[in-house]
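As you look at this complex, bear in mind that one protein chain is not there, while each of the others sits in place.
When the chains are written out, they are named A and B in that same order, and each has its own residue count from 1.
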Amino acid sequence: MPTTMVAQSLASGILVGALYGLAAVGLSLVFGVTKILNVSHGELLMLGGYTSFWLFTLFGVDPFAGIPLSMFALVIIGLIVYQLLFSRLIKLPTEDKIRTSLLVGFGLGLMLQNIALRLWTADNRGITPSYAGAVLTVLGVRLPYVRVASLVIAFVFLLALQLFLQKTYTGKAIRATAQDWEAATLMGINVHRVYLLSFVLGTALAGAAGTLVAVGYSVEPVMGLHWTLKALIVLVMGGIGSIAGTLIGGLILGVTESAAAVWISGNYRHVVGLAIFILVLLIRPQGLFGAKEG
Amino acid sequence: MLELEGVNAGYKDLQVLWGVSLRVGEGELVALVGPNGAGKTTTLRIISGLLKPTAGSVRFLGRQLDKEPAHRIVEMGIVQVPEGGRVFTGMSVQENLELGAFTARARKEKEQTMKWVYQLFPRLEERRHQRAGTLSGGERQMLAIGRALMAKPRLLLLDEPSFGLAPILVEQIFEMIAEINRQGVAVLLVEQNVRAALELAQRAYVIENGRIVGEGSGDALLSFESVRSAYLG
Partner (left out) sequence: MTIKKGISLALLVIGVVALGLVPRMGASESLLNLLILMFIYTMLATSWNILGGYTGQVNLGHAAFFGLGTLTARMLYTGGCPLPLAFLVAGVVPVVFSMLIGVPAFRLRLRGDYFTIGTLALSQILYITIGNVLPKITYLPMADIQNYQILPRYYIILALTVFTIGVAYALVKSRLGLGLVAVRENEDAAESLGVNAFAHKLLALAVSAFLGGLTGGAYAYYQPSYYFNYTFSPPWSLEPVTMTFIGGVGTVHGPVIGAIFFVLLKEWLVLRVGEYHLIIFGVLFILVVLFLPGGLVEAWERIRRLVARRTTVKATAPTACAGGNNLPGN
């Protein structure tokens, strides 16, 4: 097999893997803090993608410039979804909360998927700004500019989130609440506000990820479950509460999938990730890089 | 400064407290003693707002607490050190202390308070960058108390601060509590180590089966026959 082909597949894997990481980190944040396992995260990501699709086709907003807008849209949606649905589960004991949130998320995902189907039809949609086709070629490896930019942006988001959680008072309050909400309450932290903030932060990140997916790849109504699974796989590989672990998990998943596509068949690229996922679940349920805080 | 009157409370269908009344005065050190499952921790949870009473009233500095959310009660100056300390194990000692000063009132004086806490517990300063999860049991308890002090408490609630510690450490912790109290912080101390608690406290309450069954000065209770036979052997 020619080296460039290997390099090409490695590069594509890394490019898509960064997006997996970004998609997963929102889910991870929400789950780590609130113990809500929101399996409609993929659908929220999809809505982020369609938001920038609309912004681009209706108003000509550049997708990268539109990221804050699609994040804002997802903040609003996140607020509604949290206040209307998930906040009702917040006081349940952890096990019940996870179980019920899985069901609610499942139903919500179905709903959002069908709303998207009505609004945007079943077609694959992509965002194609003037520079969409531009490709950077390094040693024979083709790197589309938009995907490289997406990679950089994903890294920036993850780094910013890391700094926010480590350095700011609010970030520390979020980490404290994730570890022991009762002790956090005794510090004078309003944990309900922390829950809301974390949830909305998670959906905002889904919005950003959705935009990057729409510009580098494409969006369609059925993509939600697909992306939720990607995020869950990464979550299980990277462990909860570790942003670095999430990023590495995302990159590994991306690269493995690309490798599978080259060596097995493109049809099986998504199966390989799922198979790894099951294996990790069974062999190391705390995640490969499981840095469960505490 | 703190007054509980006829408080009933419980979890779901299980009532734990039956008409509990108690009082802590300004600058006082009061102990609440009693056997396991008597309702000591539940009483503290009521005061700090983690649990709401089903009847009765809780007042602090003349304000009604029963409707206030727990985080607001911290802001008012009641700070609880939960049983076992419950420090944030994934964070450094210093981060734990910073979180202690989360309320707006405490945050303004964070730097000074931290100096004070490090003076009280020099061990914490030595380990300020260490993860709290790597501390020993005694150090964790110190950190938990230090973290609570960071909130600038007017009333400090301590739940079994001696639990699981070696006798020598227990003595140290109790000395610290006395010192904190001397500096003007009122203390409500829940303890199973009854003798030490009664020796330390100016006043004490005895709680059994969710009811206050005795009250008096620490010394008086120490010589009280039923207390002696029940707890001091």
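We take it that a residue touches a chain if its C-beta (ideal position, glycine included) is under 8 Å from a C-beta of that chain, and two chains touch if they have at least 3 such contacts.
All values derive from a computational prediction rather than experimental measurement.
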(request) Could you tell me which of B:Ala70, B:Val117 or B:Ala132 touches the chain that is not displayed? (result) B:Ala70
(message) Among A:Ala132, A:Leu225, A:Ala244 or A:Ala259, exactly one should touch the missing chain; which is it?
(response) A:Leu225
(request) Touching the absent chain in the whole complex: find that residue among A:Leu10, A:Val75 or A:Ile98. (result) A:Ile98
(request) List the residues of chain A that touch the chain left out of this view. (result) 35, 37, 39, 85, 88-89, 91-95, 98-100, 102-104, 106-112, 114-115, 117-118, 180-182, 185, 191, 225, 229, 232-233, 236, 265, 267-268, 270-271, 274-275, 277-278, 281-282, 285
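The working rule: only the chains that are shown with their structure count from here on.
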(request) Report the inter-chain centroid distance for chain A and chain B in whole angstrom, where each centroid is the mean of the CA atoms. (result) 42
(message) Under the stated contact criterion, what part of chain A meets chain B in this complex?
(response) 169, 172-173, 175-176, 179-180, 182-191, 241, 293-294
(request) Provide the residue numbers of chain B that touch chain A in the complex, in ascending order. (result) 48, 50, 69-71, 74-75, 79-80, 82, 86-91, 95, 98-100, 102-103, 106-107, 133, 147-148, 151
